[in-house]
Structures are given as C-alpha cells and as structure tokens.
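Apart from one protein chain that is not included, each protein chain of the complex appears where it belongs.
Chains: A and B, in written order; residue numbering restarts at 1 for each.
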Amino acid sequence: MTAAIFDGIVIGLRFGLLAAGLTLVYGLGGVLLLAYGQVTVISAVVIIFAMDAGIPALPAVGLALVAGGFMGLVLDLTILRPVYRRHGEARVLLSLLLTLGVAFIVDGFLNWRYPLLGLTLRIGGGPIEIIGVRMPRGSVVASAIAIVAMVGLLSFFRWTTLGRAARSVIEDQEGARLVGIDPHRMLRLILVLSGVLAALVAATQAMVRLIDVRSGFELTVFALIVTVVGGLGSVTGALLAGIILGIIYAIALTYIGTSLSLIILLAAAAITIVIRPAGLLGVRE
Amino acid sequence: MTDRFTEATGTSVIGGVERRASRSLWRLVGPVLALGAVLALVPLRLGDSRVQMGVAVVGLAFACYTIGFNLIFGSTGQLFLCAGALAGIGGYGAAILADEVGLPIPVSILLATLVATLTGALLSWIAVRRSLGVIFTGIVTLIFTLSFANLLLGLGNLTGGESGFLIESGGDSFLRRQIPPYYVMLVIVLGCLLAHGLLRRSHAGWAFRALRDDEVAAELAGVDVARYRVYAAGIGSAMLGLTGAVYALTEGRVSPTTFGFAEVDVVVVVMLAFGGIGSLYGPILGAAVFTVVDELFVDLGQLRLMAYGALVIMLFLWVPKGVIPTLSGLWRRRAGRVSPRRGGSPG
Partner (left out) sequence: MMLEVRGLAAGYAGGDVVHAVDFHVEAGEAVMIIGSNGAGKTTLFRSVIGLLTPSAGTVEFEGNDITGMAAHRVVRLGISFVPAERHLFPRMTVEENLALGAYPGRPDAETTSVVMDLFPRLAERRRQPAATMSGGEQQMLAMGRALMARPRLLVLDEPTTGLAPKLAAEAYQALGLLKEGGLTVLVAEQQVPLAMALSDRGYVLENGAIRKEGTSAELASDPDVRHAYLGVL
C-alpha cells in the first residue's frame, strides 16, 4: 500500500508540474494550451537529438529547457496573436481550437517523420530505499527534481516582485495594469516559464518511463484534468490535485487493471469537477 | 403590444404568422426532399464499388453525427466532446444487445439509441444543474469520452477490447449488402435534417436562439434554459446513438477506433465548423466536403493529421462562422443593397 502511495506521488508530482504550467497560462492569459503535451514531446525530441549528437545528458536536458522556453515564446508570437484580440470565453475557445490545430500538426509531423523516437534517461545506481519502500532510482531523482521545481515555482510567486506581479495579473488584470504591470508581457514571461516546465517534465518522465512521440495528447489531457480539478489559475491547486489524483490512480492500479483504474481516476476527477467546478483552490470562475 | 402594432400597420400579426408558418413548412420539407432525391442517385454512380459505397455510407453517417452535434453545440452552446462516445453507446450497445442478449435487431437499435439519449440528457442535466460553462462542459464530456474508451478496453470480454468484435446479427440481412445500407442511412440523414428543421421552427427553436444569445436575458424572459438544453442534448444524442447503432450493424463490426475521439469528434467539429455552426445544411456540406477530402488523404497516413491541424487553424481564423452562414450573410447583404426599403421589423 505504501508503495502504491509512493508510486502515486511520483506520478502525481509529474502531472502536477505539467498542470502547473497549463494553469498558469490559463489563469494569467485566459488561454488554454492544448498543444502543451506536444511542447513536452518536442523537448524530449531535443534531448534525443542532442544526445545522439554526443552531448551528455545533463547539458542535453539544459538545452531542452531552453527549447521549451523558446517554444512558449514562439506560441506567444504566432498562433496566440489572433487569440489575444478576443476576450473572455471567445478567447478560451479560440485558443483551444487553434492550439488543437497546432497539436495535430506537430503530432502528425513527428509521427510521420520520426515514428519510432522514444526517450528514456536511465539513472545509474540501484533502487533507493525510503521508509522501507524500494523505489527505482530514476523515480526518486525525478520526484526530487519535481519537488525542487515546485518549491522554486511557489517561492518565485510568493517572494519575488516579478512573481507577485504575475499573480496580480491572475487576481485582477485591470488592477495590475493600474500599478504599471503590462499583462501581455507578463503572459509572455509565463508562457516561457511554462515551456521550461514542460521540458522539465519531459526529462523527469524519461527517468521513470518511456516518453515517445505518441505521448503528446495523453499528456495534455491528463494535465488538463489535473488543472481543472486543482482549480484553473491556481498553481498550488494543480500540484495538490496532481498528487491526490496520482495516489488514487496508483492505489486503484494495485488492485484492478489499467483501464478500470483509469476510469476510477477519471470518475474521481469528474466528480470533483461537478461538485466543485472552481476546483480545489480555484481562482478564476 | 400586438394590438398597437395591428392598429399602427393595419396588418394582422397573428394571421401573418400562421400563413408564414405553413408556407415555411414547405420551405423546409421541399429542399430536404430535393436533397434526398439528389443523394438517392449516388448509388447509380458508385454502386459497383463496394469500397466507394462504403465511403458514401460513412459520409452519410458523419453527416448525421454532425447534425446531432450541431443540435447540441450549435443550438444550445453545449460543448459535448463525447459525440463519438455517444455514437459508440449506440453502436456497441446495439451490437451487444443483438449478439449477446439475442434481441431482434430493431429492438437492439431502439434500446441502444435510448441509452445514448438518456446518457446525453444526463450529461446535459448535470452541466445545467452545476452551471458548468462551455469549457467545463467540454472537459467533463471529454472525461466521459476517455472513460468510455477505457471501459471498452476494460470490459474486454464483452466488447472485444482493443480489436473489437465482429457482429453476427444481421449478417445475412439486407443491412450488410452493398447498396441498401446507403438508403437506410440516407433516410436517417433526411430524418435528422427534418427533425432539426422542425425544432428550429418550433417554440423550442426560438428558445434555443434566445438562450444562445444571452442566457440571462432568456431566463428572465421565461425561457426554461435548463429544460431546453437537456431537450437539445437528448435529441442530439438520439441522433448520434441511432446513427452509431445502424452504422455498426451495417458495417458488421465494432472496435474502439470506430467511435474514437480522433476518428469522430475531431472530424465532426471540423465538418461543422466548415459547414457553419448552427446552420441547418452546414453539416451536410461539411460532411460531403470532408468525406471526399479524407479519402484523398487516406494514403498519407500521419500527414492526414497534419492536414487536419492546418485545416482547423485556417477554418477558425478565416471562416469562423462556417461556409454557409458566411455565404448567406454575403447574400443577405447583397439583397439588402438591392431593395433598401426592406428594413428590420420594429422592436
């Protein structure tokens, strides 16, 4: 049982981090990035190509982080431009549809050109024991990285001027403008940050499990579900929801098969959304 | 108010509406029958090729799916990202009821359609009760789609899991032959069109328009928003379920990819967006165009997905209202310029 909980935490941390990226972009910019899973996948592809070219793992991951941030910037400068001209629900819908189109294009291209590409990052050394449970070293390292990233993220938003400025845009966009904050520049910054987070998740996932060119939509959908359960716009909510849902899934998995466990997970998510649409710690309506 | 209008203009509003109503019934039925007559000729051209007839049947099925989705999303703004799953309830339901439970085919179809209808209505009811906005409805229905897909995999004994199963029932009936399925599907398409058209002309149609424009105002005007949403969802789901059921039985087999998200929902959204969300004949246009387009792409494998992606982007950027509403908008503006006297009605 404890092993299941730990497994759940490992999964949960990863999806929590991914959901954090999605929720930030939604909370700040009212935009739903359905191409987020693809950003993760492309980051993994960057690592693959870098390592194939002889670059060692760590710098390759660094390169992917830069690539991820860059992809966030590209999204801001290209496909999101027409989206910014709309507001409210129209903006969400258009962002949803356009980024979905981008997701199709990326997925289609990758699956056509590099259908067999996949990435695993094996962390040397045997399993690590934590409170009597033996966990694969990769899972532990991945989770440690995720925790560090989360603490860093939350600290950034809590303690730094820039982070607070970003939060203020989520809280009240007009109020933010009145204190001299440019919501658009803030959104651009957050998009870059989300891109970096996506790349980080690509790396940490590769430490636990294979990530391949087909993972895109699965990642997006699960990140989206975690985001909604956690509350759109709340990073803490996303992290919390990720861990809770991860644990539920892992526990179900020890007793039932994959498909039915997924259904339980989905049902838990659906019930939470229906009972409390604002999510666990939701900010935006 | 009616009295003052009558006094002022000397015309009787009530009589005018009645006369307009019966005239407009022909304006609906006429074109639908004409369309049906035209489409009925298709097998004369393609009837020899089993493959091409198969594609034609798929095209008609998608037209029905799109009409159903149009009713749910276009008329009442409910983003049901579970069209495939609802059709799948019809398809798998009918197949299982016919094969495993041994019910006669018409009964199986009916029951499966009923389940789909109730499911759709239930989803809508939940969304309405919890005041879930468009995005949340989309996410909840997406979760339903995923759950359904996993259910199909999880209950492998019943559903054949990933590879699905071959349907024995009706194997030697007319449903499996080359041409009759086309006409069966055609009847369903025409039926769906008529149903949608009649709804639009009815009090329900007025309610749909009102609640799409401004829900709060509609509520204040006495429109029971909840009830009409659930009605629309129910009827649309019935269309989806019925089509799924009939399609499965004419194909002779079901598998998860017959009713998957990427295979059905995505395509339906593109078809509807192209044809025109909310327009009556938009789904027909969209289905026709994209069935042909899809056939052209079928050899391209994954490039097909890329092409769809590019299409989605271009559609929603440049022709967001869809072809038919954009064209009729242009047409109306043209007509307006020709006879400037025709202004809008007062109030």
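The rule is simple: a contact is a pair of C-beta atoms (placed from the backbone, for glycine too) under 8 Å apart; a residue touches a chain by one contact, two chains touch by 3 or more.
Bear in mind that the values here come from a model prediction, so they are computed numbers and not experimental data.
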Chains shown that the absent chain touches, full complex: A
Sole contact to the chain not displayed, among A:A4, A:A50, A:V141 or A:I181: A:I181
Residue touching the undisplayed chain, where the options are A:R14, A:R91, A:R167 or A:R188: A:R167
Chain A residues that touch the omitted chain in the full complex: 161, 164-165, 167-168, 171-172, 174-183, 283
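The rule we apply is simple: only the chains that are shown with their structure count from here on.
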CA centroid of chain A to CA centroid of chain B, Å: 34
Complex contact set, residues of chain B against chain A: 126, 130-136, 138-140, 142-144, 146-147, 150-151, 153-154, 266, 301-313, 316-317
Residue ranges of chain A in contact with chain B within the complex: 32, 79, 82, 89, 92-94, 96-98, 100-109, 111-112, 115, 221, 224-225, 228, 257, 259-260, 262-263, 266-267, 269-270, 273-275, 277, 285
